[in-house]
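On to subunit A.
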Amino acid sequence: MKRKLLGIVPLVTAFMFMLTACGAPAAPDTPPGVTPPAGGTTQTELMVLTPSLAVSFDPIQSNDSASAEFARLIYSTLVLMDYDTFEVLPGLATSWDLPDPQTVNMQIRSGVTFHNGDPLTAHDVAFSLERAGASVQMAPILGMIDTVVAHDNYNVTIHLDIPFVPILRHLSHPAAAILPMNYLLEVGEDEFANAPIGSGAFMFDHLVIGDQQVKVRFDNYWGNVSQLERITFRVVPDPSTRLIEVSTGTADIAMGLAPGDLAGAEADPNVTVMRRPNLGTDFIWMNTQRPYLNNPLVRQAINYAFDTQAAIDVVWMGAGAIAHSPVMPIVWGFVEQPPFETNLDRARELLAEAGYPDGFSTSIWWNAPNVQRQQVSEMMQFTLAQIGIDLSIETMEWATYLERSDVGEHDMMIIGWTTVTADIDYALFPLLHSSNYGPPGNRGFWSTPELDALLEAGRAETDDAARMEIYAEAQAIIRAEAPMLVLRQGEILMAVNPNLRGLELNPNLSHNHATIWFE
Partner candidate 1 sequence: MDNNTQNATVPKTKKPKKQSRFREVWKRYKRSPLAIAGLFIISCIILLALSAPFIAPSVDGMPGYNLQDWGNVRQFPSSEHIFGTDHLGRDVFSRIAHGAGISLRVGIVVITIGITFGITLGSIAGFYGGYIDNVFMRIIDIFLAIPNILLAIAIVAALEPGLTPVMIAVGIGAIPIYARTVRAQVLTYREQEFVEAARAAGASDFRIIVRHILPNCMAPVIVEASMGMAGAILAAAGLSFIGLGIEPPLPEWGAMLSEGRIWMLAGYWHLTVFPGLMIALIIFALNMIGDGLRDALDPKLRSGFSKRHFERLKVQAAQKIQEQSQATTVTKEGVA
Partner candidate 2 sequence: MDEKATNLLDVKELSIQFFLEEGTVHAVNNLSFSLKPGETIGIVGETGAGKTTTALGIMRLVQSPPGMIVSGSIEFEGQNLLDISEPEMRKVRGNKISMIFQDPMTSLNPVIPVIDQIAEVIMLHNEGTAKDAILKAEQMLEKVGIRIERAREYPHQFSGGMRQRVVIAIALACNPALLIADEPTSALDVTIQAQVLELMKDLKVEFNTSMIMITHDLGIVADICDKVAIMYAGNVVELADKYQLFRNPQHPYTIGLFNSIPDIKKDEETLKPIKGLMPDPTNLPSGCPFHPRCESAMPRCFEIVPQMVEVSQGHYVKCLRCTEGSAQNNKNEGGA
């Protein structure tokens, strides 16, 4: 989870990019319900405005969402995911099987070439995956890959360190992109990151550092060749100005619309607003090893006190949806939990029951310059004052935020998480397993042996129904212990040119621009 260069301007969508392990390309085939015209598109160049450019073009160097989005167009992965059904679809691999939870056999598509004309083979796959598996940055996603053996040009076997059933979904992550082994070894890693070559729908053209990055169509792409010839990503850090540029016609897509601009954008005839609930969530960790917050009754009281719907309305202008669990409804394994209905009296009762009828003092952290988190802190301060809790607000920047919360110096902190793999394991294991205290994700420092056991069993269970049961039990425990206050399920907000067609929003925040055409 790499921090993002946030820019100075409070980015409204910062939460989306903060804790985002990014997604895989959707199926290269034409998305359902969209048919490009026979005569082709009226516009062949696409201008995308983004809060920031890819941090690195090497898919394993950085897992910010801009890098992932770049990687998705330039490279290909073995498998793809359908984000409506969360089914794993063939990509470079045409078929696969899992003889046991620690092994995957795959057959590689033939006739695929890289942008430089080299054929893509199983040796490239073995090289790329082993490299990704050893990557420090990608350890949470692909670190379980132990060795990869290429049997011939088109057959590989992936061996894992641990039993890990969700591996296929993880392989759809762009970090698992297949790179041209010979080219990379020849030019070295640094040069590869400057002039990347992949087998994706677009080829890297050029970069203007800090400003824009241009890709051109790859005509020998193994999937459907895009109708677009050129895709430019340009940096405009301020969300409102991104919107204005789309409205005035100088750009086609404004990524990450500011909630504050939502109403205006929806009323603007020159702009189409696209929305879709995503796999991200915003929540408040309550450090369960700190005084007061170590009491589950207190944590429940705070959950009852805070009006999350008001927060969604005031802070996010209604974008997103109420969520009662860190597991988003669209994630595989989700089981609905009873909500904490906002009720100050109930909160006071619980506090009294916990032994703090007169409240106490505690603190909440937020990271500048994330304005949404700032606003939530202020609302929380205002709310808790009403049940006698004196909440102080502490501001710090991202690196310190992580560093100090890694060692549990915080009481409460606001953070986000995106379950990019759309599998419940990735939603719960990093956040709530006791082996992941601190840096890997468990900043609530809460866990019980029973939850640990359930989470370990869940990732090794090959039978879907049995797996589902394990996770239902886990989610019930989390609801009862309330180590976190879930603020909402995130929502993708994007302003696009009204003539733009064929863009399917991906809940993991990385969208496939190759399928776009213009009417």
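For anyone wondering why these and not others, all candidates are chains of the complex that A comes from, given by their letters.
Throughout what follows, a contact is a pair of C-beta atoms (placed from the backbone, for glycine too) under 8 Å apart; a residue touches a chain by one contact, two chains touch by 3 or more; residues count from 1.
On a predicted model such as this, the values are computed, not experimentally measured, just so you know.
Novice: Sticking to the defined contact criterion, which numbered candidate from 1 or 2 is in contact with subunit A in this complex?
Specialist: None of the others touch subunit A; the one that does is 1.
Novice: Name, in rising order, each residue of subunit A that touches candidate 1 in their complex.
Specialist: Listed in rising order, the residues are 8-10, 12, 239-241, 243-244, 258, 260-261, 263-264, 307, 310, 313-314, 366, 368-369, 371, 374-375, 377-379, 381-382, 385-386, 393, 395-397, 400.
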